[in-house]
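Removed from the display is one protein chain of the complex; every other protein chain stays in position.
After this line comes chain A, so read on.
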Amino acid sequence: MNRLVTVAEMTVRELLRRRGVLLLLLLMPLTFYLIRRDAYLGQSVRSLLLGVGWAVSTAALFATSAARELEPRLRLAGYRPHHLYLGRMLGLWTVGLVISVPFFLLPMLDGADLRYGGLVAAMLCSVAVAAPFGMLIGTLLPRELEGTLLLLTVVTVQMLIDPAGSGAKLTPFWSSREIATWTVDHTDAGYLSRGVLHGLVVTALLVLAVATVAGVRLRRRRHLRHLPVG
């Protein structure tokens, strides 16, 4: 447990020291919100949620890329793969929740007529999905630029795809969009339950994928045999 918490703590420390990146990450959801504010509040809130998802995914991507060279030696120092990826994920979820707070307050201060419980659920889904999603991309793509471009593509697809189409459910942040519809348009509870279920399933699948990839990358190699000190 101590190893898990230590990795989580160091992830938070690293991210909080990237002040420039943090500011830009906070700017993005704000821009997403403000840019659609005059037209339609619902779209504005959906964009805000997508912005939070993008921000946390990008932070996760950077944190994962930065740890790429460090993790093998931490493995040698006594960590097991799950300490490393779960610890990092815990840290990212913590940072994600912290940066979500002002974006939860923003529509409230703006006087929007929303179901605020739904906004909390949508934010939680967005953060829960974004951390393992960014980590997965960071693990699979070694360079930050490639990962960022892939994230950009996913967010663009998410923004432009018809949410009612069957393909939309394959996009990672569909859950928060669905819950946002319940939050903004006061639709029936089916939107909320579908969204929450989607969020849980996608988060679980992404965590599993991260665990698999990290397990393979940081595995004990077969050619190496450890003997106790004789």
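In this text, contacts are C-beta pairs under 8 Å (C-beta built on N, C-alpha and C of every residue); 3 or more make two chains touch, one makes a residue touch a chain; residues count from 1.
We take it that contacts and distances are computed from a predicted model.
> Refer to UniProt and select, among "ATP-binding cassette domain-containing protein", "GntR family transcriptional regulator", "Oxidoreductase" or "Polysaccharide deacetylase family protein", the name of the complex member that is left out.
Missing chain, per its UniProt entry: "ATP-binding cassette domain-containing protein".
> Which residue from A:L25, A:L49 or A:L74 sits in contact with the chain not drawn here?
Spelled out, the listed residue whose C-beta touches the missing chain is A:L74.
> Please give every residue of chain A in contact with the chain that is not shown.
So the residues of chain A touching the unseen chain are 2-3, 6-7, 10, 13-14, 17-18, 66-67, 69-70, 72-74, 76-79, 220-230.
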